[in-house]
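Omission of a single protein chain aside, the complex is shown with its protein chains in their original locations.
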Amino acid sequence: MIIRKFAALAAGAAALTLTAGSAVAEDTVEVLHWWTSGGEASALNVLKEDLEKKGVTWQDMPVAGGGGSEAMTALRARVTAGNAPTAVQMLGFDIIDWASEGAVANLNDVAEEEGWADVVPAALQNFSKYDGNWIASPVNVHSTNWVWINKAALDAAGGKAPETWEELIAVLDKMKENGITPLAHGGQPWQDATVFEAVVLSLGNDFYKAALNDLDPEALGSDKMKEAFDRMTKLRSYVDDNFSGRDWNLASAMVIEGQGGMQMMGDWAKGEFLKAGKKPGEDFVCIRFPGTQGSVTFNSDQFVMFKVGEDKQAAQKMMASAVMNPEFQSAFNVVKGSVPARTDVSDEAFDDCGKKGMKDLAEANEAGALFGSMAHGHGAPAAVKNAINDVVTQHFNGELSSEEAVEELVNAVEAAQ
Amino acid sequence: MNRNRLQDLIPRLVLSPSMALILIFVYAFILYTFYLSMTDSRMLPSYGFVGFDNYEKLWNLRHWWRALTNLAIFGSLYIVVCSVLGLFLAILLDQKIRGEGFLRPIYLYPMALSFIVTGTAWKWFLDPGIGLENTMHQWGWTSFAFAWIKDRNLAIYTVVIAAIWQSSGFVMAMFLAGLRGVDSEIIKAAQMDGASNVTIYRRIIIPMMRPVFLSAFVVLAHLAIKSYDLVIALTGGGPGQATELPATFMYSYTFTRNQMGIGASSAIIMLVMIFSIIIPYLYSELRPGRQR
Partner (left out) sequence: MSDEKMVGTTTGNRLLRALLYTVLVLFAVYYLLPLYVMVVNSVKPLDEIRQGNMLSLPALFTLEPWAKAWSSAQVGVQPTGLKPYFFNSILMVVPAVAISTVLGALNGYVLTKWRFRGDDVVFGLILLSCFIPFQIALIPAARILGFLGIAGTTTGLVLIHVVYGLGFTTLFFRNYYAAFPTELVRAAQIDGAGFFQIFRRILLPSSSPIIVVTVIWQFTNIWNDFLFGVSFGDFDSLPMTVALNNLVSSSGGVKEYNVHFAGAILAALPTLIVYIVSGRYFVRGLMAGAVKG
């Protein structure tokens, strides 16, 4: 009896899915992404509405979690099944890996027509092109070597924003005396690594490039690297004991509310400050990590276009072009806290920190001081990135001494390659 | 005659679709994973044969040893505490309790929820800043300290607490079912002989629960080895890598670290562990002469 009812339901459900499957509109893009928080999603909605005006239906496939790692798992299943989405939000070396599997589309004609090569920084193009062919539309550039300081806490600690490691330590010490948590930090491997790469960068551009982009074993095993780990130990002493597992936005909240003095985090942290009604320059200060002025470590969200059937290619190209539209790049990045991937977008709509970010990016690009962020997948492939994260996290949690960490780092990177 | 032969075939025909599906989706996949573990697969499967290299790399990873050690701690505590607690609660509930119908679903419901649902609540509860510690402080017990989740030597025990919360009610239900199945004549006879309640439980009833213990062990052991979302929801494997388990290790190597070969070899090791627990049990269950 029960079973018969179930069977009827099952048949009905099957019929429903069949009809749903066959009703595919003509021009559609299916987009896999992990921008599901309010601000990000409404920023992306700009793109969706733009495409809908052009008669392209947006099929949304949001998968949040783990900074995109859940989405990447889903993507693997989709591509293996021969059911790739039209466009996928992706970061850094993941793009290269997918391109080398031959799974991505070719956007050369759109790119040439619109002259992308002239407006996208070369360091970004390394990830938007593979084998000389355009495969992705970059949406934004985040830079990771920022420090966010509570203005009141800074004033109480002398008022001068630190520009060198020594000054930074002095400010942190002062904040500690003043009875707040000097460094608001969340103990998750990627956050530890974000601080670590800034520390490495503060020891020199060449050192950063050799160690975290070129993975030179000599640089990885050098005394400078030990110095970097020693600095991490020093920074650890300014973090409260309750840090492990804390989400980054909770660490931002500590700085916003004045329990914490500063946070070392990428520019996405700005959104938290703005949403709390704080004004850059008045309530909080944004500076480059002391010792890294003039250099930028970046990560860039891009929409990688996958190989799809001919019926979907027209819409795919339209989307690629829409992402590169300066108006979208401006509108999206104002909300997201990042800066446009195009260098020719007006900075009018951006706030002070945003303007500074755009200027820094352009200057670093000119000076050859724009490097891929290791912590965010633009320094090395996933296996190496995670191997480095492992070591950094273990060291930061006191499981390894600085000497052991250097040794382990060399071994781990070699084993992961 | 013909009809009879058809009748003979029907049972096997009925069984064959299930069998075919399982042969493909389980056993062929296991063989495929075994093969992958011998290849240089990274992001997607590839077929360059490397022999046992991945296994060698795997056993050289500190990370993997940590995962195994954690599984030993987690698994043994989880299985023992769940079984003992389950039996204890079942015995208490079996004392003609008023409101049993009310209490039972309360004990049982955690099994219905995934950790995607309860993860945030648990994280809060265990977090010293907002959870139990903070609450006790607000209630005036200021020396109270409960920060295990932040301590890399103790964090794994918080995972155990949450896991026990989820499964012990289910084990309780299994034992309760077992207790309700005990023939009351046996107990009456023992009471006539003047045995105390404690003695009756210790000498007669608990030994009769042996099959339930076994079933519970199998259910719990495989849940322990497959534990994944629990760790992800509570600690994400941290602090550091203090709460990594083999299942999280395998997922992260296969899908986020693009080292599918190593991931596959860890999966094979997990399967070997699972099967070495289950197959002896199955054998004892199914050996001829013990059919009911």
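In this document, chain identifiers A and B correspond to the written order of the chains, with residue numbering beginning at 1 in each.
Keep this in mind: a residue touches a chain if its C-beta (ideal position, glycine included) is under 8 Å from a C-beta of that chain, and two chains touch if they have at least 3 such contacts.
In this text the structure is predicted, and so the values were computed from the model without any measurement.
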item: Full-complex contact with the absent chain, from A:65, A:158 or A:398; value: A:65
item: Among B:61, B:163, B:247 or B:262, the residue in touch with the chain that has been omitted; value: B:247
item: Residue, one of B:25, B:47 or B:141, that touches the chain absent here; value: B:25
item: Touching residues (missing chain, whole complex) on chain A; value: 2-3, 6-7, 9-10, 13-14, 16-18, 20-21, 30-31, 33-42, 44-45, 48, 58-67, 70, 73-74, 76-78, 80-83, 247, 249, 268, 271-272, 275
item: Hidden partner chain, residues of chain B it touches; value: 7, 10-12, 14-15, 17-19, 21-30, 32-33, 44-45, 89, 92-97, 101, 103-114, 116-122, 124-125, 130-131, 134-135, 138, 165, 169, 173-174, 176-184, 187-188, 191, 197, 200, 205, 210-212, 214-216, 222, 225-226, 228-229, 247, 250-251, 254-255, 264, 267, 270-271, 274-275, 278-279, 282, 285-286, 288, 291-292
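One rule holds for everything that comes next: only the chains that are shown with their structure count from here on.
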item: Inter-chain centre distance, chain A versus chain B - centres from mean C-alpha coordinates, in Å; value: 36
item: Residue ranges of chain B in contact with chain A within the complex; value: 42-44, 57, 60-61, 63, 123, 127-129, 147, 149-150, 152, 155, 235-236, 238-242, 252, 255-259
item: Chain A to chain B touching residues, read off their complex; value: 66, 69, 72-73, 76, 79-80, 97-98, 101, 187-189, 241-245, 381-383, 386-387, 390, 393-394, 396-399, 415-416
